[in-house]
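Heads up, the thing below is written out as structure tokens.
The complex appears here without one of its protein chains, the remainder shown in place.
Which chain is which? They are A and B, in the order written, and residues in each are numbered from 1.
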Amino acid sequence: MSTITTERADHPAAAVRDPAEKHRRIKAVVVLTLVLALLIFFALDAKAKTVKYILGERVSQEFPTKELSAGPVAWACVAIVAVALVLAALNLLRKQSVAIPVYFLAGLVFYFGFMIWEFRDQGGAFQAAISNPLPGTIAIATPLILGALAGVMCERAGVINIAIEGQFLVGAFLASVFASLIFSAFAGLVAAVVGGVLVGALLALFAIRYQVNQIVVGVVLVAFASGLTAFLVNQIPASGKGKEYLNQPPILNKVAIPGLSDIPLVGQALFTQTALVYLMYVAIVAVPFVLYQTRWGLRVRSVGEHPQAADTVGIKVNRVRWQAVLAGGGLAGLGGAYFTVGSSGSFDQDISNGQGFIALAAVIMGRWHPVGATLAALFFGFMWNLQNQVGLVGKVPNEFLGAAPYLATIIAVAGFVGRVRPPAADGEPYVKG
Amino acid sequence: MSETESPEAPAPARREPAWMSLLPTVRMTLLSIAVALAFGAVLIAISDPRVVGADSFGGALKGLGSAIGGSYWALVTGSIGSWAAFVDTLTKAAPLVCAGLGVTLAFRAGLFNIGAQGQLVLGAIFAGYVGFAMDLPVGIHLVVAVIAAGVGGALWGAIPGLLKARTGAHEVITTIMLNYVGGSLLLYLLTNVSAFGRAGQLNPRSRPVDASATFPTIFSIHIGVLLAVVATAVVWWLLERTTLGFQMKAAGANPLASRTAGMNVPRLYMYAMMIAGGLAGLGAAMTVLGQRLSLTTSFAGSLGFDAITVALLGRATPVGTLLAGLLFGALDAGGVQMQAGQGTPIQLTEVIKALIVLFVAAPAAVRGLLRLKGKAPGTTMEAKGWGG
Partner (left out) sequence: MQLEIRGLTKRFGSFTANDSIDLTIEPGEIHCLLGENGAGKSTLMNMLYGLLEPTEGGIFIDGKPAHFLTPADAIKAGIGMVHQHFMLVPVFTVAENVMLGREQLKSFGRLDRKAAAERVRELSSTYKLKVEPESLVESLPVGVQQRVEIIKALANDAEVLILDEPTAVLTPQETDELMEIMRSLKARGTSIIFITHKLREVKAIGDKITVIRRGKVVGTAPPSTSEAELAEMMVGRAVNLTVEKDPHPPGADVLSVKGVTVIDSRGATVVNDVSFTARAGEVLAIAGVQGNGQTELIKTLMGLIKPTAGTVELDGEDISQHGPRRSLEAGIGYIPEDRAHDGYVGSFGVDENLVLDQFRNPEFSSRGILRLDAIARNARKTVEEFDIRTETIKSSLSSLSGGNQQKVVVARELSRPLRVLIASQPTRGVDVGSIEFIHKRIIEERDRGTAVVIVSTELDEVFALADRIAVMCDGRIVDTVSPDIQREEIGLLMAGGGTHE
């Protein structure tokens, strides 16, 4: 057969411009114009004043308060975004390798401009300083990243996982109980993984074995996990021996990695963290590796895209799906450990506060890709941390900043992610024959 | 493959009255409830201090009996044991039924509306504002407040409908996000806007609703409860008797075929979500104007989430939703008594609710547990992916 006659010209001529690309360009210009307008407002409002900042998370001997003059920095931010806007308008950002760094820089610069505006000119004796957002972001993003990776794992195998929140809760609860009982935070981590796997097993049982609508199972499992953990924690006495033995876990210590933790600006933030955070780093590397470089990963993706095709080459579709759902459950359970042994200690009713749903949003914003999901989760972590950072200053009502990540998700899903393709067989149970 | 090779003419079956076809469904639902209660009993048994804290085996057994028996008896007496308890059940059920109907309606149109919570919040904000900030004559005040609640919910429901219609953004994500945004909005209004807030309170709480905007009561049942029954009938009529309902169901079952048949599917999504939001808003009116009489950040509790489970338990049918709402209302009312009288945490009812829905959604699981034979009734909850 000659390929020449049969291959269709899918992109006949460059003369026909891709309408999607045109839309993208218009969106970029509109967004950048808005950013520029806000930055100019910030700069005008902040001229000739100084702002305090620190390179660490809070003021300490190591990280003294420093000052910068707001005006020049703000105008520098304006200049950078103006350049980005010109580039976008001239359609010079077609290549992803150029566009992504430019947009990232624009975002970063917007953040600086906003922070300068927020922290300028504070009255009163106590002057808050802009702190390094990295340590807080990493900490807050830990469960989100693990949960999002768990979601990617399940959905790549073709099982929708709305139950991440439930896996968080059971993981957090078991982590607290077992860490308290054995008096070891690490025992808590193990128990958290087991908890997540258990919820994953329920998800798999109902989604794969009984073929129930997976969104329904997920929602119900969240209700179940929330009710169950709340019921059980209420049966534990709130003080005394009962609490001490069952819900007063030791908290993971922060461990500095020699060498790496001395890197200026980011070392402290990234490499003086708990074992849980380091496990998250491992997961960030391991999940894409497993999914894209190993035999099992290839099979997982094949059952999520075209289970019949996998079946016809002898892959046991439902077995692979079970494995992926359980593995994902373990990751999400580990994420749940953050809420107890990873940060604050005792378990409390609905302690994860809906963050499992945010992890789910990160899965979709990240287009079902582990790297994308991780970045989306980091973005949420960053926004929540921002809320904490400016909470004391309060120029913008806190509730608005609180709603910002959710609004951002809506805009992203509606405007930019829109009709992105999930794995082709996501949510469809596989029945032979 | 095998499906296309089914015989040409299926053998004619004996005709049965329509209600008889419901019997398997009723049986499976009752069995699901029984299995869920059994699981609940196990939970009580392994965690109640009367059992685990007993000195002897005999003591533990006795404790077991009193813990399980006591708790479940409290559940019964607290929900239907007295007129007051029954009123409590109805009062708690009414908003659940309304919000649940919203989820049901959206479900039939192929949309998974997780946004009842946010729609309730917006409905409550609108109803509350009319209730305490506007000065209207008796009678009209209440009507305007109820309508405002519906409008508020409908507006909030319209957003995911619009986004789905225009951009294909999945409603599960947008409704979840809008729940949080709604929560933030309510918090902002209660803490920062003087028309809503009462300053200097640790827990933000709005001014109380004027008496002229609250539901009057008959035999201590507020008449908002009747509205829930009316809403059920209206939703049934809409789905079964109108061209709009016909189109919504068609769009829910096969959007492509519906579009090919000349229906405007995006617009149907919009309408379905707006009506769903309006129904949730109506639920909020019952809470704010009939039950709590002022707004707090937690006024809705887990109402919005329970609305989903109510709709699922009711198999996305209006009458089923009404019955499921009553059951959940009873569990909520009884749960309070159970916690107060027996010390069994009220969250047990949440576990039982979730288990009931889980088993109803997977009849095969109940059959497996009880070793039953025979074919289970189908569910309206077929598997579906993100695509729709």
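List of remarks:
Criterion: contacts are C-beta pairs under 8 Å (C-beta built on N, C-alpha and C of every residue); 3 or more make two chains touch, one makes a residue touch a chain.
Small disclaimer: the values here were computed from a predicted structure and weren't measured.
Taking every chain of the complex into account, the absent chain touches A, B. The chain that is not drawn here is touched, among residues B:56, B:194 or B:243, by B:243.
Among A:105, A:181, A:315 or A:411, the one in contact with the hidden chain is A:315. Screening B:206, B:232, B:258 or B:317 against the full complex identifies B:258 as the residue touching the chain left out.
Residue-level contact of chain A with the missing chain is found at 1-3, 5-12, 16-20, 293-295, 298-299, 301-302, 305-306, 308-316, 424, 432-433.
One chain is missing from the display, and on chain B it is touched by residues 1-2, 4-10, 12-13, 241-244, 246-247, 249-250, 253-254, 256-264.
Just so it is clear, only the chains that are shown with their structure count from here on.
If you average the Cα atoms of chain A and of chain B, the two centres end up 30 Å apart.
Within the complex formed with chain A, the residues of chain B that make contact are 1-2, 43, 47-49, 112, 114, 163, 166-170, 172-174, 176-178, 180-181, 184-185, 187-188, 191-192, 305, 308-309, 312, 345, 347-351, 353-355, 357-358, 361-362, 364-365, 379, 381-387.
Residue ranges on chain A touching chain B, taken from their complex, read 160, 162, 205-207, 209-217, 219-221, 223-224, 226-228, 230-232, 234-235, 349, 354, 357, 360-361, 364, 397, 399-400, 402-403, 406-407, 409-410, 413-415, 417-419, 422, 425-429, 433.
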